[in-house]
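Missing here: one protein chain of the complex. Every other protein chain is in place.
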Amino acid sequence: MSLPLECYLVVSTLLFFIGVFGFIVRKNLISILMSIELILNAASINFIAFNRFLFPDQLEGFMYSLFIIVVAAAETAVAISIIINVYRKKKNIDVKSINELKY
Amino acid sequence: MEFLNLAPLVLALPFAMFLIIGLFGYKMCPKFAGILGTSVFALTSIVCYGIAIQYFVANYGMEYPKEVLFNFDWLHITENLVISIGFLLDPISATMLIVISTVSLMVHIYSLGYMHGEDGFQRYYAVLSLFSFAMLGLVVATNIFQMYIFWELVGVSSFLLISFYFKKPSAVRAAKKAFIVTRFADMFFLIGILILSYYTQTFDFGILTEVIDGQVPIVHETMGGITLGGLSVISIAVFLIFLGGAGKSAMFPFHIWLPDAMEGPTPASALIHAATMVVAGVYLVARLFPVYSFEAPEVLEVIAYIGAFTSIFSAIIACAQTDIKRVLAFSTISQIAYMMVALGVSGFGGEEGLGYTASMWHLFTHAMFKALLFMGAGAIIHAVHSNEMDAMGNLRKKLPITHATFLIACLAIAGIPPFSGFFSKDEIIVAAFEANKWVFAVEYIVAGLTAFYMFRLYFRIFWFGEPDNGFEHEPHEAPSTMTIPLIVLAAITVITGICWAFGILQFSQFVSSDSLGYAIETHWSIALLSIMAGLIGICVAYFLYFKKTGRPNTVVSYIKRPYLWAYNRFYIDEIYLFITNNIIFKRICEPIAWFDRHIIDGFMNLLAWFTNSASEGTKEVQDGNVQSYAWVYIMGVIVITLVSILNYL
Partner (left out) sequence: MFVILACSILFFGVMTVTSTKILRAATSLFFVLFGIAGLYLQMNYEFLAAVQLSVYAGGIVVLFIFAIFLVKNLGEEKEKLSKFKSIMGGLAAVSGLAISLTIILKEKVFVTADTVRADEIAASIDMKWVGDTLMGTERFQYLLPFEAASVLLLACIIGGLVVAQINKKEEEI
């Protein structure tokens, strides 16, 4: 039994804005990264939902979600290495301590 | 050889010399710069002489035409109002060509000796060339604006020459004074030009001075009935133009700059402040004479009165000065006032225009003997190393050539025949006699005073007796580069005088108010009177100064108060300084400076402060915090979406 399209879209929207909330609220660099993962996944669900219900005979959304996963993985890896570097310099991973690019 | 075709060279050669010696002079050795400048100017003089002689010979006996040799349109202010640069040849400009080239060439040669070894020798010759260029351009101007341009150029060269010894503060002050006073007068000149050209829509001299049926049509028609505050506009315009001339020619009250201008080197004083630049004012009035004579005769009266007052004023001061260059400076002021008086009392045409002819005549002769006097003074200063009369005495045996030439010049200025000065001065006195008895009386007295103070100077320097402390160095005669110009000028004074005594080549055959030559007969009655005045002056001077006696001091003790006034130049300089410092600076300039500093600068500072504080305030936005950036981003997206939705709905 198939659910209407809107259910999936609501889920993805809620997840997206939970991620946004987390990005703005969290103090920890790694927690911010996790929020970014939530956002990306929400977008992925969105693509898949549209693909499955509106254009079932094409695989555009499917492929796009695949690439989202690939890119997210690569980006997370690089971000972690940067965070480790920051930790080495500043001895903590507070997001407030990396505010040197300012006035 | 058609000299008239070489007219552009007259202006081009000195200007080229100014550029070359001015720009490359520091590379040349001084002697080369001097000889280059002198020889090129000799070429210029030859061309000037050629042009003048050809002009006079070609038109002798007929009406002298106003020939325009070339005229380049330079600036178009409106369709009809054009500033052009050109060459106008007519009797007075040809006369001036001869005067300027002769005196300037003599000064060039003289400076080779006088300025030998001075710092800045090349700069001196460059500025001399600039001055010659500017003065020549002034006299051959085809339109009044060209004359104004070269007028200012002459002022600039004068400034550069007075401040030649720029390390002396007194020289710098004198140069500033000269420039500021003449510039102030030139403001009036410019306003006069503007008024005149506004109505007549032309600058051109040919049109402005065209005389038809006893009036100058263009001025009469365009400016005829218009009055401003009860005075006719023509009178205002030409009076303002005269004021510009009065500044340059050191008429009262603009005379203050000329005595101080003696801070410059003596040959420069000879050239500029005796013979050429200071006569620019006289030349200006002569140039516009038809306008003055027909359309504004009351201004001519005022000119005569100002001239008369100035001449007696400066003659009295000259009697009490002890610096020989100052005596000569005041003498110059007095003589130029003579020329102005002559123009002021002149009518137009033939015998009535005697004043005009006499004025130009006196300009010619005065240039020669005044330059001679200054150069002689230079030779004397060179010998005794001082300007003061107290350091001189009994120099006639030690400086023979200087003595002889100086004596000739003094006789000329005192108006003793057969020297050239007698003829020109006599004609001025005759013209004054016929026009205005008061002016005649004043000029007569001045003639006597002139003879007195000049011979006071002569006797004090060459007779009197050795100075009390002896000479610093043994005075010796000047080198030949300095004495040759003295001899040449003295020769001119004598030879022209003798020619005129016999009625050959009378000046009036060449220069007259309506350009028709005529013959002059000497009015022997008045001539004898003026000769008598001169002789009385000489005798008084002889009595007081021939031998070293206490007689001058006894005379002074009788007239102590007036003597002090005359010695201090009637305190005019102090009055000017008082007015400038206490009134203009204190009351006018300081508030304006305060306003500028606090309000205008303050406003700029306010703008800057405002920008700065706005920036300080808004820079907080960039706080380096990623999360705030993200928040702004998300809110921005939400706002844009909201706006688009609302638009769509």
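Letters are used for the chains, namely A and B, taken in the order the chains are written, and counting of residues starts over at 1 for each.
Going forward, contacts are C-beta pairs under 8 Å (C-beta built on N, C-alpha and C of every residue); 3 or more make two chains touch, one makes a residue touch a chain.
All figures in this text were calculated on a predicted structure; none of them were measured in a lab.
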In the full complex, displayed partners of the excluded chain: A, B
Which residue of B:12, B:491, B:599 or B:642 touches the chain not shown here: B:642
Residue ranges of subunit B at the interface with the undisplayed chain: 627, 631, 634-635, 637-638, 641-642, 645
Residues from subunit A at the interface with the omitted partner, ascending: 2-11, 13-28, 30-31, 33-35, 37-38, 41, 44-45, 48-49, 52-54, 56-60, 62-63, 65-67, 69-78, 80-85, 87-88, 93
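Everything below uses one rule, namely that only the chains that are shown with their structure count from here on.
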Centre distance in Å when subunit A and subunit B are each reduced to the mean of their C-alpha atoms: 91
Residues of subunit B defined as touching subunit A within the complex: 619-620, 622-627, 630-631, 634
Subunit A to subunit B touching residues, read off their complex: 20, 23-25, 32, 95-96, 98-103
